[in-house]
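Only one protein chain is missing from this complex, and each of the others stays in its spot.
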Amino acid sequence: MSGKKLKVIHYLNQFFGQIGGEDKADIGFMVKTGPIGPGLALQKALGDQADVIATVICGDNYFSKNPEQAGEEGLRLIEPYHPDLFFAGPAFAAGRYGIACGAICKAVGEKFGIPVVTGMYQENPGVDLYRKYAYICKTGNSARDTTESINHMIKLTFKLVSGEKGAHLVSRENLPKPEEYGYFSRIILRNEYTDKTAAERSVDKLLAKLLDKQFESEVVLPKFEKIPPPPPVKNLNTCEIVLVSDGGLVPRGNPDRLSGRGNLRWTTYEIDTFLPESFKSTDYEIAHTGYFPVQILEDPNRLVPADVMRDLIKEGKVGKLHPSFFSTSGNATVSRRCAEMGDEMGAEIKKRGVEAVILTST
Amino acid sequence: MKLEIQSIDIQDLKPESKTYSKDRVLYVNSKELEEILLKDRRIKSVNIHFVYPGDRVRIVNLMDVVQPRCKIDKVEADFPGFIGKMQPAGSGRTRSLRGITVLVSNPGTNRKYSALLDMSGLVAEMSRYARMRHLCIVPTISEGTEERDFEDAVKIAGLKTAVYLARGAEGHPVDEVEIYELDIPSLNKKSNLPRVAYYYQLYSPQHDHIGISDPCFYGTDVRNLTPTIIHPNEVLDGGVVGAHTIRALDTYTIQNHGIIKELYHRHGKDLIFAGVVCGVANMEPVTRSRQAMMAANLVKNVLGADGVVLTKIHGGLPHVDLAMVAEECEKLGVKTAIFIQPLISYGTLADTLLFNAEAVNLIITVGATMERINIPLDAERFLGGTADTKIYCPDPIVQHAGDPVLDVEQFLIAGVHDHLGGAKIIVKEY
Partner (left out) sequence: MVQITAVPNVAQMVGVNRILRGQSITCVVGNSVLTKEQEKALRRKYVLRALEILQTDVNTPTIFTLEVLG
């Protein structure tokens, strides 16, 4: 590390900031010079590597009314200090405090790109909301462990600023192991070097499974939420149906910039002009690298069955084809974003009063 | 079937007016090799380069890496169906050279996912090939030859070169002899040891370049392959080669097949290696469910396996298809261990699964092969291309081989990952 002392800002709620208890939870932001309360333990653990130059304090109720906004407000107070490191809490099991710590860490981390470290108990709602944006150390549920938790946060922080290369990772990033440094994983995945080949591991574990012994799968199966099935459509000949696809069908030139892989957007096209009765293959593109697109480009109706839908409407079998076609590309997009896009499209479709959807996927 | 692999550790590779080996040095007459390769009229010319660890060179447009091997006791038997006469691979004696490879580059390729290899800098730390010496062949296409046809010619040229180099070590003392012997018909059924089979997903046609499948099995393509029993030696001894893009599965990796070698290693000790079923990923759901059922049936009722390890090739559909095979195996009472390859680097491990069958509960992370990495340029020259050669990156990034930093997905770097289980890599949540 360079000889320069690192500048540290610490965030505390009204209680740990020694302003007051629940009676002072509505109080707004203030800044005090130097470390306060648990900040003293923080300063001690930092030794002469860093100085806690200021403590930002805010009431839990004030913050939790609108955490994103409060995070921005706190950030504006912190900005002039240009900190090298930022700590919040630890919040232990306190929910509002945990959310505040997480939100302010997120704001500071995104703005400055510096390590932002806090501590929470596993059931603190702040963990799931903010684990992606900060290093949240695992603590007990009681403030009795404050000094221990702070030391734990500092141990992780020193590792983060050590400038070492992560020899344990293929990427060589200096990412401390969550199990080793006791923090909640930040919902990212990394290739890690290990002592056994995948072949050795698979055969070892399969033998354990065959002999009814304990084995540890490298991935645990997820639990998907049950979606209550919507009731069936009552009357097809008055029903309006919309066509949606995640096969990446777009006009030539891909004006809405759907991405062939890891796509994050969706868009709509007026179906009568987008896929008319007589179309030209050269008018289309497929923004989806997960399948060989020749057949769809030859005839996009093979993905978006507009031709048949039009016939059925003429015959009176279906009420109406919604004038817009909803297009997106689903190829290696993280499932959370897929769910969000589905929600967004669903909300728009509902807003337009459309009753039913036919979704075609590759 | 009994296969004997005689391995020689080669410590240096040098150009010379005659091809021979002495004191662990392989001397190569590249002119003679060139004449052999040019007999294929699809190839107009071929440049042959000697490449060493530490060279400040970047090899691009890589389509294969091959270990030099040749049959010792048979003629016209190398890589049957590709070069040699059609016959089963995997018996008799094979010479194998360790420490050197053939790098096969197609400078005119239109394939996005062509690999690269640096012999210095960051890649040299990551890739097992960066520590070896190589003969890099770079053929150019002759007039009137079709693109796909030329690719097949380049592939064959790589295999021919591998054979040529191995022949060059004739007479050299051997360092290690390995015996791969598995007489499947007479496997001891009275043994208490669990019987473990291997399901080998060979291919998926979803990425076929211009719609034509790559030949990877005895010289032909396998897009319509019904689940098939093969002998593991056929894989080790040249019956199977990599497709025309590497994507963590080149011919070298197949020749040194991680799972097959591991199962052989433990055969008779804590398991019985019950055999290999191979198949391909299917585009049509009806075929997919039939093939999954058939594969499971072969594993259970023909090989009589208690357990099976399943591996995949790069991609999402291969993942789904493989899981169906695993599910069918579990339904028949065969316990499974399945390889997955997380396709993204954010999310939890569970987020990367494209299946959710309770019984398929032993999942091995072979590697997140699409994890991105920044590679600073250390090379001063390029083989198989130039500084302007495009290197793949997902939209919207456009980059070239000579850029000061490349942002690549790890599977594009030859020798980092291994879909057949030979790498000491695991994917963890961070």
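When the chains are written out, they are named A and B in that same order, and each has its own residue count from 1.
Rule of thumb we're sticking to: contacts are C-beta pairs under 8 Å (C-beta built on N, C-alpha and C of every residue); 3 or more make two chains touch, one makes a residue touch a chain.
Just so it is clear, the model here is predicted, and its values are computed rather than measured.
J.: Can you work out which residue in B:Asp23, B:Glu143 or B:Glu284 touches the chain that's missing from view?
T.: B:Glu284
J.: Hey, which of A:Gly21, A:Gly47 or A:Pro229 is the one touching the hidden chain?
T.: That would be A:Pro229, which touches the missing chain.
J.: By the contact definition given up top, give the residues of chain A that touch the hidden chain.
T.: So the residues of chain A touching the missing chain come out as 224-227, 229-234, 236, 239, 241, 247, 291-296, 298-299, 301-303, 305, 307-309, 311-312, 317-318, 335, 356-362.
J.: Can you list, in ascending order, the chain B residues touching the missing chain?
T.: Interface residues of chain B facing the absent chain: 206, 283-286, 317, 320, 323-324, 354-356.
We adopt the following convention: only the chains that are shown with their structure count from here on.
J.: Touching residues of chain A toward chain B in the complex: what are they?
T.: 170-172, 175, 177-178, 185-203, 205-207, 209-211, 215, 217-222, 224, 257, 259-262, 290-292, 294, 331-336
J.: In their complex, what parts of chain B are in touch with chain A?
T.: For chain B paired with chain A, touching residues are 122, 125-126, 194, 196, 205-208, 211, 258-259, 261-263, 266, 270-271, 306-307, 309, 315-317, 335-337, 339-340, 342-353, 356, 358, 360-368, 370-371, 373, 394-396, 410, 416-418, 420-430.
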